[in-house]
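The structure follows.
Missing here is one protein chain; the remaining ones are kept as they sit in the complex.
Moving on, here comes chain A:
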């Protein structure tokens, strides 16, 4: 910042000297001629400049300023802005195409995920690429513009799924359904507190943001696509 907006050009003094001599950077300067007189020029230093004693002396020290902070002020500002734009675009590219770190909320996946936690989503599996039955996926809710959910894939295109496994408990008939092409059937692990495909039907694979790889809040935990893990003997 100090270098970016100061009118000083040329090499900066070393880092230790910056602290001592920083007022020099903001030395008041007269930009405009007053009363037709010439602008005041800084008085030449009285100390004698060290003269090169011989042609074989060591080369002058290299300009240590970074390349994006060299030159006049307008070039410094534009250069820094361009670097910021490139950096933000690179971050956006990574979070949309490669990997995304995000927060998860809600009780719908309770035995698997806590009510609030942090997860890592692989965006390489977006649009349903390489998604299998049993994977945890993050996707957009089809009937809402800005809600995303985190559920488990129950059926892929062509599979037959039970629409509501809890229907028999309520005394209703269970219904089976074939997942249409290009869609997947999803459900939360905590069925009684989950809004999933039972309410809005099969989700198009184009809405899938990616596969949930791991949870890192409260200890690292990697999710495999096998949901049929055996319970512990004590449980």
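Simple rule for what comes next: a residue touches a chain if its C-beta (ideal position, glycine included) is under 8 Å from a C-beta of that chain, and two chains touch if they have at least 3 such contacts; residues count from 1.
Going forward, contacts and distances are computed from a predicted model.
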item: Undepicted complex member, UniProt protein name, chosen from "Mitochondrial inner membrane protease subunit", "Phospholysine phosphohistidine inorganic pyrophosphate phosphatase", "Exosome complex component RRP46" or "DNA primase large subunit"; value: "Mitochondrial inner membrane protease subunit"
item: Of A:93, A:124 or A:175, the residue in touch with the unshown chain; value: A:93
item: Contact footprint on chain A, counting only the chain that is left out; value: 14-16, 53, 58, 61-62, 64-67, 85-86, 89-90, 92-93, 96, 127-128, 140, 142-145, 180-183, 204-208
